[in-house]
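With one protein chain removed, the remaining protein chains of the complex are shown where they sit.
Going in written order, the chains are labelled A, B and C, and every chain counts its residues from 1.
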């Protein structure tokens, strides 16, 4: 069975083999080490000229990559821990994401910045955050997040090869070793890949492809769902577990949507479902306030009005993430939190 | 009549005169220039040793100020344009805001980072943004925004002298020359200062004072409001105008809440009002997605459920801000947008 | 541009920049322009001297003070006026404004320092694609305050990026004089990264050109990054009406360090008069055309859902 890590490795390698303009930059990405989380393992052996291990200069690396992208290459940057994206915030927000629009649509900056996010490994407050929320409302920046569903490597490959605009690619650390759930049926569950929404966002217009998938998971032959759940990354895996538990233990049937594109937001299938169920649960690992779920709920309430009977977010506490695992497990949202929240809004 | 600029200057100066630990750092803040927007004018003449003009090093300045704060001073940093906060993001998020919690509550980092935000002056895509939204969900960081209501200088002074935790203080550029609307009656309007909510956030517990005010504005002797509006900074001024227009032209009565503390979010009076009116309009100058309004709507929908009949945000387009004024005025939300949105949700 | 140039043409370029900038400052109070502007008055020799070495494939990365760089690169007067007026015919259709220009291989941005890694990456991309292009990146003394500059210097040296960093040291950052924002030695700031650095104090465009020539030479032969520090003078305010320097000092540098006077001395009075008059007309026409140009069509802006 393929893991998310293997899939990402393969996607990255395939992108390198398809297009000589693809170049990978990051800290400690050379073999034999192959990167802190091993996504680049093997690449420097195969493509020694196109794998550039860098100094510890997150802002500089992203800037250098953006310059490369403006002049014809397709750079992929690895930021060792997503926590360090704060250092590259100016490069992402005031340079990479802006230039196409500011330069009157006459340049493209096709960079992909990959980075592991998330906790539950006891790495402490500066190596465990899920900071993607900081970048989800940045005009011109797309944010993608693979999950252990569908084709994470294909997602990465598509972002590298087919997307003209800057992409932030967020990999939750706990995904790497998970096996991938393929579309189809497995253990009482049905997984389907939906075509993405049709929002006319500028970014979508710029992409050469038809969009990034949303996955849909539900208990096989279940009655119509009572609850709409939406989650991305590793939280989708936790939601999968909770979805089964709700069905078995509580006879609560829910459908889970797993978007791979977080920003620009495309929520049509989620909103449609919520209109039907009237109950929406949004689950994320980042801290609650102004997390991804805030925008989901805001759009849901704008769009659905009173037909949204109850809505709720499950997220991390608004606190730094403590190193001690006992503390961390309280601060981060777990399966029980999701389970209880689901029951509480029905 | 006192302007917001004069009030802020006075507040800053008063803080300097009250506490010898207050020290001001920023680019080009010395007299005779006195800072790009003149908030520091006169200070270096009066307090030559405590006004430090700095190199062009936004990250470094915030870091230096945080170090000073950890060791007993009360530094106030001016970032010349809020657009450059991206450069200090790591210092704010991974240092200043985190250290108190991470160090087991045994340090305090009482810095205030002041910065002008906002457009409508034709400064273009890197000098016109309202980027405060990036910092509204950062655990440990408080975000304040004065408006031309009440006591902007007092707000600043309180943040400097009485708050133990880091504060980001966001000044919309168009506020500076506005006269201040004092609590009481003026031109058919009543302004009241509300005591802030009682949310038990950590930051509030840390503050030595009772909280930052929310202002309430309504047409004098109006019937019960049909609509709840909420806005901060300069958008509160535009909402004030729209509130009158709605009343005069459409006989739509609304009440406007103007929070001075954006984060941590404290929305009790707003949510109470929305529960009564069933209609909530949130107005901000920053770009729509995951702006301040997203969290307001998310909380409203979580708290109010179906009694929130209709909710809507007015915000900037999800685009960089163009330099040309004709384009900029389309991208940024104006009075007509607010007016139309208000009518549309009733 | 793109080939060694005669003295008269050089003088014309200096004059174009000078008159463009003066026109901008004159017309600003009349509400013709929007937002901010940073004029190149007094520094004209830098851009004209350095960019005279450019080949068509070369790239220029500029900063907030970009009008002079843009015009020396061959940028169009009318398009630049129009950009500053927010017109559809502007360099970036009015989106960029004074600080954000892009045309051919020219790029500028108003975030100080942030352009330096971009320039470095561009140079690496050109090298990888074997275009023989060189990237010229302009920055000011104040910009040495930004950390990302040093991150870039290190990477440029590490990977041999074909980039020439041109530091225009006018000894002031906005209103802050060098001694309040800078310590140490300016050449050392580059040499500490193993980057070969030349420094000269001049406002003579031919001296600048000669020094820049050596840098280009070095770059094209070794492929290693180079730095050129030009000690220069800013004659005007930082932006508009915000000059806090003593007028007598300014006056002295205008007397002693004027690139137009210095280079003009190489031409005859007739030549000077002719070029001045011709440029005058050019500028007036360009300004007038830009003034008559249409504002951008706002209906092209894609809005958010719901507005």
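In this text, contacts are C-beta pairs under 8 Å (C-beta built on N, C-alpha and C of every residue); 3 or more make two chains touch, one makes a residue touch a chain.
Not measured: the values here are computed from a predicted model.
Across the entire complex, the residue among B:35, B:60, B:213 or B:291 in touch with the chain not shown is B:60.
Contact with the omitted chain, checked across B:51, B:68, B:134 or B:304, is made by B:68.
Only one residue in the set C:30, C:130 or C:183 touches the chain that does not appear here, and it is C:183.
From the options A:82, A:125 or A:139, the residue with contact to the unseen chain in the full assembly is A:125. One chain of the complex is left out; on subunit A, the residues touching it are 27-28, 30, 32-33, 36, 53-57, 59-60, 83-84, 87, 121-127, 288-289, 312-315, 317-320, 322-327, 330-331, 333, 337, 341.
The missing chain lies against subunit B, touching residues 23, 52, 54-55, 57, 59-73, 75, 90-91, 94-95, 99, 101-104, 106-107, 199-202, 205, 302.
For subunit C, the list of residues touching the undisplayed chain reads 144-151, 154, 157-158, 180-185, 188-189, 191-195.
Here is the rule we use: only the chains that are shown with their structure count from here on.
Chain-to-chain contact here is organised exhaustively, every possible pair of chains being in touch.
Chain centre most remote from that of subunit A: C (centre = mean of CA atoms). Rounded to whole angstrom units, the spacing between the C-alpha centres of subunit A and subunit B is 30.
Spacing of subunit B relative to subunit C, judged by their CA centroids, is 36 angstrom.
Residue positions 83-84, 87, 124-126, 287-289, 312-313, 317-320, 322 of subunit B each touch two or more of the other chains. Across the assembly, subunit C contributes residues 93, 95-96, 100, 109, 111, 147, 302, 306 that each touch 2 or more other chains.
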